[in-house]
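A single protein chain has been omitted from the complex, and every remaining protein chain is retained in its original position.
== subunit A ==
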């Protein structure tokens, strides 16, 4: 298959991992994650949740880079 021609299914997974999941987790669910409980290490949920997403997101992007676009680092 020609490079970069993704099947419809793979293209959907790409968009899901790259955009739909992080956008949902970080923007659309804001009223849900805007809470103090449960605390972690004294940090309210809002803060440690956003903090962990700073690291989750690059991992998702990397998965797309490596396994869907099949790029080499």
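The criterion applied here is as follows: contacts are C-beta pairs under 8 Å (C-beta built on N, C-alpha and C of every residue); 3 or more make two chains touch, one makes a residue touch a chain; residues count from 1.
In this section, contacts and distances are computed from a predicted model.
The listed options are "Energy-converting hydrogenase A subunit G", "Na+ symporter", "ABC transporter permease" or "Peptide/nickel transport system substrate-binding protein", and the UniProt record of the chain not shown names that protein "Na+ symporter".
If you put the missing chain back, the residues of subunit A touching it would be 3-4, 14-15, 18-19, 22-23, 26-28, 30-31, 34-36, 41-44, 46-47, 50-51, 53-54, 57-58, 61-62, 64-65, 69, 71, 73.
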